[in-house]
Structures are given as structure tokens and as C-alpha cells.
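Read the structure below first, then the notes.
For this view, one protein chain was removed and the others were kept in their places.
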Amino acid sequence: MFWLIPLLPGASAFILAVFGKWLPKKYVSWQACLSVFASFGISLVSFFGLLKVPPGSLPVIKTLFHWIQSGSFNADLSLQLDPLSSIMTLVVTGVGLLIHVYSVGYMAHDKGYQRYFTYLNLFTFAMLILVMGANLVLMFVGWEGVGLCSYLLIGFWFEKHSAANAGKKAFIVNRIGDAAFILGIFFIFLIVGSGDFRAITGAIEGGAITQGMATLIALLLFAGATGKSAQIPLYVWLPDAMEGPTPVSALIHAATMVTAGVYMVSRMNLLFTLSGVAGQVVGIVGALTAIFAATMALTQNDIKRVLAYSTISQIGYMFIGCGVGAYAAGMFHLFTHAFFKSLLFLAAGSVMHALSGELDMRKMGGLRKYLPLTYPTFLIGAIAIAGVPFLSGFFSKDAILTHAFAQGQYFIWALGLMGAVLTAFYMFRLVFLTFFGPERIESHAKEHLHESPRVMTVPLVILAFFSIIAGYVGLPVVLGEKANLFSRFLDPVIHPGPEVHLGISTEWLLILVSVAVALCGIYIAYVFYLKSPRTPHRIVARFPALYKLLYNKYYVDEVYNAAFVKPLVNGSQVVYDNFDLKVIDGTIDGTAAATSFAGKVLGLFQSGLVKDYTLVLLLGVVIFLGYLLF
Amino acid sequence: MIPVGYFFSLSIVLFVLGIIGFFVKRDLITMFMAVEVMLNAANLAFIALAKAAGSPAGQVIVFFVITVAAAEAAVGLAIILLVFRQKKSIKAEDMRLMKG
Partner (left out) sequence: MDGLASLYPLLAVVAGALVVLLLEVFIKKEKRDYLGYVSLAFLAAAAYLTVSSWNRELTYFQGTLSLDNLAIFLTLLFSLAVALVILLSLKYIGQQDANHGEIFALLLLALSGLMIMTSSSDLLVIYLGLEVLSISSYALAGLKRRDEKSGEAALKYFLLGSFASAFLVLGLAFLFGAARSTFLPEIIVHFGTAAAPSIMGFFGIALILVGFGFKVAVVPFHMWTPDVYEGAPTPVTAFFSVGPKAAGFVVLLRVFMNFWDTVPSSSVIFWALWAISALTMVVGNLVALRQTNIKRILAYSSIAHAGYLLVAILARDYSSLVFYLAAYLFMNIGAFAAVIGLSKTGTEYLELDDFAGIGFRYPWIGGTLTIFLLSLAGFPPTAGFLAKFYVFSAAVRAGLVPLVVIGVLANLVSVFYYLRIVVYMYMREPGREVDIEIENPALFLVLFLCLYGVLQLGIFPGNILIVIKQAIASLPVF
């Protein structure tokens, strides 16, 4: 049954693609949402069914058909259900469902309504294929599919130049990562002979892959992950991707697509563990990205940009978890992050909707009076992400940091801790600037100020609820070995990392430090933006260069442009003018002209005279007979 | 007795003459006459070979061929007549409406 999970949204996407133009809006909404709802239902059922399956017979595989059989290269269309994929399907379909419903309200007045839901369903389909594929080929198909949908949805309002460019940028940067990804897949095929995950596991356990090889492959795969999951150095597309509709940002660029890299690394965890170096690289890149992105979030004035950098930063945390061997912790953070990050995005969308499209925080303020549902849910999301105890973010972030510390990765742990301060700070900066303080709203926006319709606020409430309770499935080990349900659930897939042997007191200490750090960040934000709002300006005045650097995102985009983009474009132009036009086109046109000329010459024989025709016939006879004689 | 080989050679010579005649002549009727010469040369070859092989079947075949040639001639001459009515000429060079 579980193989229906991707197919239902896929079928819906197909129907909408072909017939969408002629279908009424109401029908489109119902079909799109129902297909995801059905998918979610089946995911739930499958999840519970999975609990009953003994670990030895995992994963459960369903082969739909034999797709490629070329020589010794086999790739089947097989979907698999195991704890890892089950969690992912629940996240994708659950959060996806809420976002589909939210979109009904958000996109209600858009003229591309049907197109939007076609793409959204298509994305859901591709993402599900990605997480349910039983072999690398199928996963890659889903990988590319979500990339395509991301491009389509970022550039959804394609008449806007900035949106079209953002879509292009996302696709191209992703492609760079994918090139490395494909290479990694090739190597795996070379050594293991198949892309099937069970086969790969078998090969690793059987020692077929050397440590050096594993490092190479793992690094290549991770390079692909940096593209898809927006880590250093390929993160530059994600902030620009905010040009797309906000629900898209919530679904794709917060909860699901960008987490595909984390899923992939977790899926291939044996490989990364085998190569110690790759794991280390993953951890360091994750940590650096976490802090790097957090610093950039400090200065942004656009709500969605702040959230975008926040996402980049949080994914960095997930990779920290994977890098230190705590894959379960990384996945756990993915799980909780899906809830509160999408909540934050949707709530931001609600704010925008209320303010007729305003995004700049400098033109907001004091909104908590006017948005009685959006404000509290947003606040809950912010508290969760800051890592305040008893909400989900606390449990997952803490798990990662604890594991990092336990593995002796103090540098990473320290970076993570600093990132936590920054996270709390910039999130509450956002909250205070938007919902508190003096009102700086423009008049025409103020006229239409209203809370969003129920179809938008109900998902917010649901997500807020989960942002609170989702953490309780992964209680810290401190409270008992059996407490971490999440991690135990993933055991069959993720070979448990080295045991976390910290003393109880160390553990509690670490927890306290995390909490303290979070509360610190919140307090500083309070001071900066509520108590003495002149403070930020004074600091900017004191360190203008630093501020400029952060505000311009360290000029990374400009550097990339000058170092890579421009030379490539100019070089291509040169090659095009000299080689493509002259040599290649010349050859092809030349061949065509020669053929046509030959035809003309031969046609001259057909003179119209009977005698000439008979002459040719006779010549044929003579030659034939002559040839026979000899 | 005249050796069979002579008949055979004669038939080949006649055949070649017919071919030459086809090419040399300019009007349709004589061109067709040349073809008839070729056909009858072939008939002669048949007879000669039949005699050489000692099988009368070959000579009977000649009757078939003659009949066919006659039918062909009937239709062919009718066609030549048709063409003459259309173009008022029976010179082969005038028949070049279609070419290329």
C-alpha cells in the first residue's frame, strides 16, 4: 500500500497539468489537497504498520517495475519503507498537507492558481520519490525532480525579473552540486555494481569499499548535498529563492527539499562513518555554515530573508549532528525544524497578507494587536527555534550539541553554541520589530489590515501545536536510556553511533548552558529593540564597516559573479561565435548542401527522353553481364 | 544441317541490331519495330536452344511469346495513336513533358 504515497500526488499533478486550464478553482483546491491528505493517511497507516515489522525484515520494498536493464546496469522502480523513509514521508505529507491548505487561502487571487497547485503536487510527488526510492537512481530522479519544481515555483511569478533570475540561480547552483553528486553515484556503481541501498550496505559491511574510496564518494555526495541543502559554498540561491510565494518557501525551502541533503547523508550513514574524514568535513561545514548564516541574519530587514538565513543556519546544525555521527539527532532536528520553520514562514506570509504584501520589518511594528492568531503562533515558532526548553527546538538542538561535545568536537560545539545565541537574538529581533514597539506601518497598508482567513490560520495553529510537542519523542538520554523514542526508532537504519558516555552532571550542565545561551540571546534582543531602541543604531555607527559587510552578505554573491559567472559567460560567447557557429553549423549546413547538390546532379540524368532512359537501362545490363563474365 | 549454333548467333546478332535500332530511330513506330525485332530475336534464341537441348517445350513457349508480343503491339500502337492525337507528332524527342 505504501507505494501509493508518492503516486497519489503524482497522479493529481498529472491531471492538473493536462486539464488544469479548464478546471474550476474549487475543484483544483479539493483535488490537490485531498491527494496529499490521502498520502498522509497512508503514510500514517504505514508508519504504524512498520512498528509491527521485526527489524530483520526491514526495509519493506515494493518493486513497481523493472525500469532499466542495460547490460549489467539494473535500476528498478522500487519504493522502500523503513523508519527513515517513514519519518520523511510523514513530514513531507503532513507539513505538505497543511501548506496545501494554507495555499488555498494565500493564492486565492492569483491568476496562476491551477499552475501553482500542479507544481506543488508535482513537487510532493518528486520529494516522496526521493525519500522512498530504494536505490540511488530513483533517489536521484526525485532529487532532480524537486530541483525542477523548486525552479518552477521560485520563478512562479515569472514576469518579475527578480523572480525569474532567482529561479535560474537556484537551478544552476543546484546543478553544480549535482555534478559532484552524479560522480559519487557513478563511483558507487563502479564498486558495488548497483545503486540499491541494500546492496550498498552489503558492500560496505563486506569491506568492498576502502576507506579512501569511501571518503571520495562521501565527499562527492556531500558536495551535492551542499547544493541542495544550501550549505557553504552553494547556499547563495536560498535567500534569492524567497522571491517565490511564501507557502513555497515554507514547504520547499524550509521543511522538505532543503532537508533532502540531510536525508541523503543519513541514508548513506554507513559510508560516512566508514570514512572518518568525510564525517569530519560534514560536521565542520555544518558548523561554519550555522554560524556564518546566523551572522547574516542579524542585519536583514526583509522578514523572509531572515528566515532564509535562519534555515541555512539550522540545516548547518543538522549536518553537525550527522558529522559527529549522531545521525538520529540530525534527523530529529530535521523533524522538529520542519514544524517550526514552516510555521514561521507561513506566519510571515500571514503578516504579509495582512499588510498587503509588505515584507520590510522597518515598516511594521506593534502588529500583535491586529493579528490575534498570527502573533501567538509566530511567537511559539520563535521560542521553539531559539531553543527554549519544553518546546521541540530545545530537544533537538540540545541533542546535537550534546553529541558534539561528547565526541570531543569542542570547536564544533562552541560554534554551535555561538550560533544558538545568534539564533535566539535574530529571531526575537524579528518578533520585536514586527509585533511590538511603535507602529511604523504605511497608511494604505494600515487601511486593509486584517487577520488572515481561517484556511490560513488553522494550519498555523496545528503547526504551532506540533512545534511544542514534537520534541517529546526524543527526550534526552539524561532522562533515561529508553527515553529517546525517535533515535531508537531509527536504529535499524542508522547504525547507532559511538555511545554517548558523559556523566549525568556533565549532561545537565550542557543542557543548562544551552538554555542560558538561548535566554541570553532573547534578553539582548529585548534590550536592543524594545528597551533602548537606539542601541542598534549606536552599534552600527561604531562599527560601520562590520555592519556593511554583514548587510551585504559578505559580498559572496559579488565574488562568485566576478570569479565564476562572468568568465564563464564570456568564454561561452567566444566559443559560440568561433566554434559553434562556424565549425559545427558549417559542417552540418555543408553536408546538407552537398547532399542536395548530389540530388540535383543525379536528377539531371532524368532528361525526359525515352532514349536516355533506355540507354541507362542498357548500360546497367551491359555492366551486369560484364561483371558476370569476370 | 545448319548447326544450332548459327541460329543462336543469329538471334544474338538480331537482338543487338534491335537494340541499336531502338537507339538510332527517332520516331515511335520504328522504335517499337526495333523492340519487336528484339523480341523475335529472343524467340529465335528460344527455338535454337530448344533444339540444342532436345526439348520441344521450348518451341511451344515461343507461341506464348508471340501471342503476348501481339497483344503488346496492339496496346502499344493504340498508345502511339493516342499520343499522336494529343501532340500531333510521333517523334520521340517531342515526348519530354516530364523530366527531372
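Order as written gives the chain letters A and B; numbering starts at 1 within each chain.
We take it that a residue touches a chain if its C-beta (ideal position, glycine included) is under 8 Å from a C-beta of that chain, and two chains touch if they have at least 3 such contacts.
What you see is a predicted model; the values in this text were computed from it and never measured.
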For chain B, the residues touching the chain missing from this view | 15, 18, 22, 28, 31-32, 35, 38-39, 41-43, 45-46, 48-50, 52-53, 55, 57-58, 61, 64-65, 68, 71-72, 75-76, 78-80, 82-83, 86-87, 95, 97-100
For chain A, which residues reach the chain that was dropped from this view?
-> 595-596, 598-600, 602-603, 605-606, 608, 610, 612-614, 616-617, 619-621, 624-625, 627-629
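Quick note on the criterion: only the chains that are shown with their structure count from here on.
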Go ahead and note the Å separation of the Cα centroids belonging to chain A and chain B.
-> 85
What part of chain B is in contact with chain A in the complex they form?
-> 19, 22-23, 31, 92-93, 95-100
What residues on chain A touch chain B, complex-wise?
-> 603, 606-611, 614-615, 618
